[in-house]
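Report on one structure; see the data block that follows.
Missing here: one protein chain of the complex. Every other protein chain is in place.
Chain nomenclature is as follows: A and B, assigned in order of appearance, with residue numbering initiated at 1 for each chain independently.
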Amino acid sequence: MKAGSVLVLGGARSGKSAHAEALAAASGLERVYVATAEPRDAEMGERIAHHRARRGALWRTVEAPDALEQAVAAEAAPGRAVLVDCLTLWLSNLLLAGADLESRCRALSGLVGRLPGLLVLVSNEVGLGIVPENALARRFRDAQGRLNQDVAARADRVVFVAAGLPLSLKGPCE
Amino acid sequence: MKAGSVLVLGGARSGKSAHAEALAAASGLERVYVATAEPRDAEMGERIAHHRARRGALWRTVEAPDALEQAVAAEAAPGRAVLVDCLTLWLSNLLLAGADLESRCRALSGLVGRLPGLLVLVSNEVGLGIVPENALARRFRDAQGRLNQDVAARADRVVFVAAGLPLSLKGPCE
Partner (left out) sequence: MKAGSVLVLGGARSGKSAHAEALAAASGLERVYVATAEPRDAEMGERIAHHRARRGALWRTVEAPDALEQAVAAEAAPGRAVLVDCLTLWLSNLLLAGADLESRCRALSGLVGRLPGLLVLVSNEVGLGIVPENALARRFRDAQGRLNQDVAARADRVVFVAAGLPLSLKGPCE
């Protein structure tokens, strides 16, 4: 796939990032990695380093923990694969910053299907456990579910990843 | 599909209710919405209002937060689509009321496959997160998993919904 948009959905440690990177690599296009993680603590810092090491030198990295809509719109270009990893950390950053989740998510999902080149978006499915006791966690879970639905509705392909294995939910298989 | 039973399974904010409503609408049958939610707080009240607004005037709504078995049996009729939204809130009501979960779930799942018309049941998958620390939550999770298995075994079709997209687990695809 050399143009269009793909949503890669999965759980924590499901292999979704590696799968998304493989999709971008398989395109043969120039690769841009849009990182939404903020290394707030040692645990997160380690995870970021682990991901960077796996990607290697073939990627240009852009940091966009907040202004993701602008970064994606600016980087998208014909002949280029832009990978966003991930919508879940971005949403979490927005929530902690007290941003207007609804309008921001609308702006982001509105870009899907309208940009040149290949766009690969990684996101977590977080709604398959018990209802969280924490009200903020419930709000996050709701916003994440709605964002995933909106992006999925506009994406050309949606893939669910479990134990490193992809399952096609929408669009042509690889 | 104009007769038979469908279980629509999914996570929180997965689009499972909208999918279930679309299935009932596609049947072309007279539609009855059996609501199990009790507006215990503002958060729940908002969610109920949101769901009602989406359905519009084409549905007759029956409230059955407790006596769901009776409501389903009474409403089922040839040429009619009965949608139950959802088994998870019903189970949660039963648990809080100290009801006999096992016999109530057996009564409910025993109806599946034996009623006239189309029956669409919405339920949450809640067992794909970390084991809850709360014993009541673990009991709920177990009861929900067993109920889902029992209903799925008797249903003609089972659909898993993620990010608004259906994945067939059993029976013919749409």
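Note that in this section a residue touches a chain if its C-beta (ideal position, glycine included) is under 8 Å from a C-beta of that chain, and two chains touch if they have at least 3 such contacts.
As the structure is a prediction and not an experimental result, all values here were calculated from the model.
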{"item": "Residue in contact with the excluded chain [from A:A49, A:L96 or A:A137]", "value": "A:A137"}
{"item": "Absent-chain contact - pick from A:V8, A:V72, A:V112 or A:L128", "value": "A:L128"}
{"item": "Touching residues (missing chain, whole complex) on chain A", "value": "10-15, 43, 125-130, 132, 134, 137, 140-141, 162-165, 167"}
{"item": "Interface residues of chain B (partner: the chain not displayed)", "value": "7, 9, 11, 125-131, 133, 135, 138, 141-142, 144-146, 148-149, 151-153, 158, 160, 167, 169-170"}
